[in-house]
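Shown here: the complex without one of its protein chains, the others still in place.
For reference, chains read A, B, C and D in written order, and residue numbers begin at 1 within each chain.
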Amino acid sequence: MKTTRIKKWTSDYGLFLIVVILLVSIWQWVVNHGIIPAFILPSPSAIWNSLMDNSELLFEEHLPATLKEVVIGFVISVTAGTLLGVGMHFSRSLEKVLYPFLVISQTIPLIAISPIFIMWFGYSIWSKIAVTILTAFFPIVVSTYDGLKSGGNEYRELLLTMGANRWTIFKKIQIPLALPSFLSGLKMSVVYCVVGATIGEWLGASEGLGYFSRRMSGSLQADAVFAAIFLLSLLGIVLFLLISFLEKQLLKNKYHI
Amino acid sequence: MKTTRIKKWTSDYGLFLIVVILLVSIWQWVVNHGIIPAFILPSPSAIWNSLMDNSELLFEEHLPATLKEVVIGFVISVTAGTLLGVGMHFSRSLEKVLYPFLVISQTIPLIAISPIFIMWFGYSIWSKIAVTILTAFFPIVVSTYDGLKSGGNEYRELLLTMGANRWTIFKKIQIPLALPSFLSGLKMSVVYCVVGATIGEWLGASEGLGYFSRRMSGSLQADAVFAAIFLLSLLGIVLFLLISFLEKQLLKNKYHI
Amino acid sequence: MLQINELSYTFGVGKSIFEKISLDVKTGEFVSIIGSSGSGKSTLFKLVTGLLEPDQGEILINGGKVTGKRLGSVGYMPQKDLLLPWRTVLDNVLLPIEVSKENKKAKLSEVREWLDRFGLAAYEHSFPNELSGGMRQRVAFLRTLMTGKDLLLLDEPFGALDSMTKRNMHSWLLGLWGELQKTVLFITHDLEEAILLSDRIYVLKADGIKEWKVNLPRPRSSELIYQEDFIRMRKELEWLIQHENN
Amino acid sequence: MLQINELSYTFGVGKSIFEKISLDVKTGEFVSIIGSSGSGKSTLFKLVTGLLEPDQGEILINGGKVTGKRLGSVGYMPQKDLLLPWRTVLDNVLLPIEVSKENKKAKLSEVREWLDRFGLAAYEHSFPNELSGGMRQRVAFLRTLMTGKDLLLLDEPFGALDSMTKRNMHSWLLGLWGELQKTVLFITHDLEEAILLSDRIYVLKADGIKEWKVNLPRPRSSELIYQEDFIRMRKELEWLIQHENN
Partner (left out) sequence: KNNEKTTEKNTTGGDKKLEKVSLMLDWYPNAVHSFLYVAQEKGYFKEQGLDVDIQMPADTNDPLKLVAANQIDMALSYQPQVLVARGENIPVQSFGAIVRHPLNQLMVPEDSSIKSPKDLAGKTIGYPSIPLDEAIVQSMVKSDGGDPSKIKMVDVGWDLIPAMATKKTNALIGGYINHEKLLLDKEGHPMRTLNPADYGVPDYYELVLVGSEKGLKAKPAVFKKFMTAIGKGQKYVQDHPEEGLSVLLKHEDKSSPLEKDIETKSLQILLPLMDAKDKAFGYQDPQTWNQVAAWLKENKVIKENVKAEDAFINF
């Protein structure tokens, strides 16, 4: 049992790991030989050292701060996005009004409207969460909405003949049918949450990995900047994998549609 | 014929337009009454005036510059993204190696690596195009890949029994099957292209709507900032609608899967 | 039990499916509807269940006086089995009970008994994709029974089965019929099946609907089909379908 | 034409479908395979076409000496019609010609002629979703013919049709049979259909395969089914399927 698991893992990620190791080695070599100056792209070992040197600060102060924004932003995005998606599914008018706004909301550069956020939320955690939500809720709305649209009409009719009301049909048919699409939206969204939190911290903050990287960039410490980015990227990947795992558990054995 | 078209149009967009007009009026009122200071959120009329005042500059210099970046970035994103998606579909190893990198590429804050871009591409149009590609090709790869994965196994087997090779099957079955998913990726991607070009221009440029809006924001000319954002948003929406139209044409009458 | 008077129905613009057709089903009867593909059999069922509203005419269920709200008043088994792929056999069968908000626990032992009688006891925790076609069909049938309605509309329940499985289902249904105490309206393409199971057969054609009585005593056995009488009846029915254009 | 010797096949781990079955089809013959759902009929076809590789035994097509590469050497009509929804009827029928890279233009008039003979001339520019079930089935059949192969494997071509349409297809196929000059291996659930169309029938069961000869002269007509001889044969076949466990 265990050996097959390890085997599966190696066959799934082995090649990727080899490529990563190769790339990191090349990177280290390139920087060591001065082909790219270390103050523009620091070497992996320098990044690692900086990560270790600043570990207390990074892991005990800035990572938790960013994580908090990401989690709160994600929860609100999921709640609001799902509600909007469901609302648009149930009401044609709501859909017609909201859909264009959704597209517009994605085309507006966030940095340009950051003063508005600051005016409304100040430098509290809420301005960062607002930015997080704005970047992260679009995939959720779209995937919820598309998921609910996805067929199931015949099942709907079947339940109607059993005397089911709209709500029962929604619960018994449409939610299970929308689940796969919804979960894949969730996966994208959680990645965008990390990006959103980082942008939010750039727009004004006093803690968080985005703030840290901006600050270190101000004192020209490229290795620390990249250490923070490394953590941000890792955070995104871990959250992505978490949702992927959840997805596998929820859809296991069940979706043979 | 014509009246039904107009009718359809009104029923599709009428409500949206009413809401837009309502919102814009409220916005104007709020700013006029000083509830939000004009230098943070200028009134619609001020934005419009600024658009008119700067029209020559905006339409003849900055819009074409941004459009050029968007178009080149989009073309390269589509080409590279499609190739990658197809490659990942054909080669399990390629998929295993690339998929994690794709996710990682989305979690890295672009602004943090801007010096690298500038070092490689200088302040030429290519640094902006690189950023555009980085933001826009992810949805294309994912949608191409997912589209090609989407079933069609039975059709594949049928063609195999006719003696078809991999390439014929790809051409006759998998491309048509992947088209809807691919096109919806294209729609998302074109919106992200505009966002990417804007970010790219923030990271260093001497023309383009993003550059213009950033400069104007530096001298606190909020109305000009918003005029540029308005154009950017409009550009995104127009491109989105163009692809939607293309989608409708291509899938018309054909996809009753 | 069911009475349809002068029913007309048209899809969209101009695609008329029925014009003034009438039929009735009495309590305890087994009535079949046959007709070529696209003649509107499934559409008729959707009208009876209330999924569609007639353009003209009335549909009376249980002697109800109005054509009004009919949804939820009959047990309907659609042409495809439509088992929910994410639910086990047991949960699929429990669906109508959940919908009607009856006490699930109280019904559970009854449902288990039925599963046993349908030969599905060993599969109650299987998912639909793990079942053979015949088993899926039986689950869908059981689900229809579990609606607890007296009038069952069955749309080609045995259409997808192989001949042997179908034959077994026929024997099984004929054996069960006395116990069931249901009224059935049944769509099929199979003339043999229609004659074997029904008390009366309606033939649906472009120009109207035609009634045809089956004069076979009950209880019946599936061996009947080789009897001369039966073969003669089948020939007659076939002739009716193909030649009557008046 | 086709010879299968001591074929064994197992799905994954332990799910044995066949053990050492043998059968053969001679040039110009019409041979049917019947067997209950899940007995492995479709799997047998996939083995013959080359979509699956046997664990043991050999499959010889056209007297070919090796069991090697078989893909592309027979005309295969799958159980579902699998018409490409984004292609018109004509383009669907042209698919095998495109695949074999023959000159499409040269074949076009021949294909049009066939469409006419299949009663599909008026629909050449229709899309599959605009066709009735019977028409779709005919298109799929024609597509199989257009592969130009001499051996056709047809997996329940008439399974989804209503009894009248099916009857028409039978008459039509029997009428065409002399002209076609093909060899057919045919899967069906319908015993009547098997007897009416075939020269020989193989019954596929869990414990092996059994051959059964049909002693009916050709040309045949679909009226045959009401004859006593025919009914006796059908009874006999049914008995064979249900009782022979030795």
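Following the convention adopted for this analysis, contacts are C-beta pairs under 8 Å (C-beta built on N, C-alpha and C of every residue); 3 or more make two chains touch, one makes a residue touch a chain.
What you see is a predicted model; the values in this text were computed from it and never measured.
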Partner chains on view for the chain not depicted: A, B
Options A:Val30, A:Met52 or A:Met119, residue touching the unrepresented chain: A:Met119
Sole contact to the chain not displayed, among B:Leu17, B:Val30 or B:Leu220: B:Leu220
Omitted-chain contact residue, chosen from A:Leu63, A:Met188 or A:Leu203: A:Leu203
Contacts of subunit B with the absent chain, listed as residue ranges: 37, 39-40, 54, 57, 61-62, 111, 114-115, 118-119, 122-123, 202-207, 211-212, 215-221
Hidden partner chain, residues of subunit A it touches: 37-40, 111, 114-115, 118-119, 122-123, 202-206, 211, 214-215, 217-222
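Operating definition for what follows: only the chains that are shown with their structure count from here on.
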Those chains which touch subunit D and also touch subunit B: none
Centre distance in Å when subunit A and subunit D are each reduced to the mean of their C-alpha atoms: 52
Averaged-CA centre spacing for the pair subunit B and subunit A, given as whole angstrom: 19
Shared interface positions of subunit B, touching two or more other chains: none
Residues of subunit C engaged with two or more neighbouring chains: none
Topology of the chain contact graph, where touching chains are joined (line, ring, star, complete, other): ring
Touching pairs - complete list by chain label: A-B, A-C, B-D, C-D
List of subunit D residues in touch with subunit B within their complex: 46, 49-51, 71-74, 76, 78, 80, 82, 84-86, 95-96, 98-100, 127-129, 147
Contact set on subunit B toward subunit A in their complex: 12-13, 15-16, 19, 36, 40-41, 93, 96-97, 100, 103-104, 106-109, 111-113, 115-116, 119, 191-192, 194-195, 198-199, 202, 210, 213-214, 217, 222, 225-226, 229, 232-233, 235-237, 240
Subunit B residues touching subunit D - in the complex, by the definition given at the top: 154-155, 157-164, 168, 172-173, 176, 253-257
